[in-house]
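Let me begin by handing over the structure; questions about it come next.
A protein chain is absent from this complex, but the other protein chains hold their places.
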Amino acid sequence: MASDFRLKEQLPALTQRIVSTYTRDDRINHLGHCPLPKYEIVVSILEDLKDILYPGFRRREGLHIGNVTYHVGNLIDSLHDKLTTQIGRALHHDDRVRGRSSDCENQIDYEAKGQSIAIAFLELIPQLRRMLASDVEAAYDGDPAVSGRDEIIFCYPGLEAITVQRIAHQLRRLGVPFIPRMMTEWAHQMTGIDIHPGASIGEYFFIDHGTGVVIGETCEIGSRVKIYQGVTLGALSFPTDSDGQLIRGQKRHPTIEDRVVIYANATILGGKTVIGHDSVIGSSVWITSTVASHTTVVLEKPNLRVRGSVPDELRAEANYQI
Amino acid sequence: MASDFRLKEQLPALTQRIVSTYTRDDRINHLGHCPLPKYEIVVSILEDLKDILYPGFRRREGLHIGNVTYHVGNLIDSLHDKLTTQIGRALHHDDRVRGRSSDCENQIDYEAKGQSIAIAFLELIPQLRRMLASDVEAAYDGDPAVSGRDEIIFCYPGLEAITVQRIAHQLRRLGVPFIPRMMTEWAHQMTGIDIHPGASIGEYFFIDHGTGVVIGETCEIGSRVKIYQGVTLGALSFPTDSDGQLIRGQKRHPTIEDRVVIYANATILGGKTVIGHDSVIGSSVWITSTVASHTTVVLEKPNLRVRGSVPDELRAEANYQI
Partner (left out) sequence: MASDFRLKEQLPALTQRIVSTYTRDDRINHLGHCPLPKYEIVVSILEDLKDILYPGFRRREGLHIGNVTYHVGNLIDSLHDKLTTQIGRALHHDDRVRGRSSDCENQIDYEAKGQSIAIAFLELIPQLRRMLASDVEAAYDGDPAVSGRDEIIFCYPGLEAITVQRIAHQLRRLGVPFIPRMMTEWAHQMTGIDIHPGASIGEYFFIDHGTGVVIGETCEIGSRVKIYQGVTLGALSFPTDSDGQLIRGQKRHPTIEDRVVIYANATILGGKTVIGHDSVIGSSVWITSTVASHTTVVLEKPNLRVRGSVPDELRAEANYQI
């Protein structure tokens, strides 16, 4: 290369300067002897689970009744090992962060705990399949643009998002730290749909299009609920304690009852807000109080200003861009 | 590892329980002897096509007039094979789903059909290049933040989305099932832009920023149309037949005529809705009826409540978060 090798002689001094920032301010490094949960392994756990939940649709071809037991048995065995290790690390790191453990003590105890959680989670797979089969039905029944159930499993982002969230939700219920949120943020990156692992979601759940959907940590959603892109189910206020610190864990997000439909870009906020069953929330509606059952809520048609030409002063107003 | 190997003895029984769900409820598995279209191959087809549509910008370096024929010839040959196989599988799977074929009969006939479609599609590449060159021009003319055409091809998500959609649209017109939707959902994942393969889009098409754009299956869009982030071109109602089943295939989405500009977060709905040529639809407007040509539509300025301080009761109202 044509660069000047003498300039490279600055690099060791720069390296020292960078390393000194690690000791001076350590809040954004992790240096120690105990490994953290590994993001790439968590993602591979999700891919392995999808191969078991929807066999034949993804990586492995040529599956049939004669060989599927080996396929599943192999994946379950590998998942057991990966989950045991990653959950053990997550539990240990969480205790370390909360000051309940010094670095790397009792690694063996954490792995044992990780194993019992891993097995408890894997036992839930038949139940997960039943829930996800209902979600696929909901998508098929709710979308006129779909040609068949296979299309949904091949590529619908809403199904991808709820698949990951149901997995993450169960791991969270079993007491696993970090990993559930890593999973749902990966799904958020893939689909643009952001559902916190804490949200409880009933069966036959369908998100269509989905980009921009945000569902908060303490949401409760019933069965046969349908949601469109850009919908926010959020919190209304964020109470702080006497030190001015945020209070974590309270119910801050709404409850959506059975058979509710929420159209694109609607915003529903508040831990006490309930959307009654069989209601319809129209596009772009903003709600912060309870809605009874069998109710429709739409915006009054906003007044539009319409001109038969495009005069300059209106062009200056309409013609904004980035 | 420190985990208890005796606990692993539960895993075979769990494997059996999972496999039994495959026979009991088979709607979300694919077990059989005929392979489905493979998502990873479909994505590689898109990457190969981009290397031909925009040579020199992606994977292959050092292309020049002396070697580009080998580069293209090699990719075309490989694309022929991949497309033949994947399209054949898609056609066969579609017939199987619709009950028109038993498992794995006539695989040879489906491959032959796949080949004729693959060749017909590849013959469209010169025409695709012309359309995409116009889309790059539209981006250059329409975005003051762009420094040059190369920047658009390097990294503009709007161009990525329309490139994939134009490919998927042609495959759909040639009668290919599944694969067009797999392609546009992959682009949706990459860009946050969701354009159904069925939408017909004219030349010089520009989407700026794009996150959250949804363009429905039966949209018709003219030439020199410009769209911003969060715009929905959607359906107004979803008619059902006498059995309560959704009717699929009708025109449900709007028609956008030439030289229309649609600003961020506007929503335009309905199969009978036409936005006349040379019109401007302002940000956040909600339209469900036809707009004449040379018309501007903006919202009446909504009343804003403004207080010179941030009192608690307003903070409770404004201070919502997730």
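Residue numbering begins at 1 within each chain, and the chains themselves are lettered A and B in the order written.
In this section, a residue touches a chain if its C-beta (ideal position, glycine included) is under 8 Å from a C-beta of that chain, and two chains touch if they have at least 3 such contacts.
As the structure is a computational prediction, the values presented were derived from the model and not from experiment.
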{"item": "Touch criterion as defined above, residue of A:Pro55, A:Gly88 or A:Gly234 at the omitted chain", "value": "A:Gly234"}
{"item": "Residue in contact with the excluded chain [from B:Gln86, B:Gln229 or B:Ser279]", "value": "B:Gln229"}
{"item": "Positions on subunit B contacted by the hidden chain, ascending", "value": "52-59, 61-65, 68-69, 72-73, 76-77, 80-81, 84-85, 107-108, 111-112, 114-116, 119, 122-123, 125-126, 129-130, 132-133, 136-137, 141, 143-145, 147-151, 153-157, 190-192, 196, 209, 211-212, 214, 216-217, 229-230, 232, 234-238, 253, 264-265, 269-270, 283-284, 288, 299, 301-311, 314-315, 317-322"}
{"item": "Interface residues of subunit A (partner: the chain not displayed)", "value": "1-4, 7-8, 10-12, 14-19, 21-23, 25, 27-33, 35-40, 93-94, 97, 143-145, 177-178, 181-182, 185-186, 188-189, 192, 194, 196, 198, 208-209, 211-212, 214, 216-217, 228, 230, 232, 234-235, 238, 246-248, 252, 261, 263, 265, 267, 278-280, 282-287, 291-292, 294-300, 302, 315-317, 319-322"}
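As a convention for this text, only the chains that are shown with their structure count from here on.
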{"item": "Angle (degrees, nearest 5) of the CA superposition of subunit A onto subunit B", "value": "120"}
{"item": "Subunit A and subunit B, separation of their C-alpha mean positions in angstrom", "value": "22"}
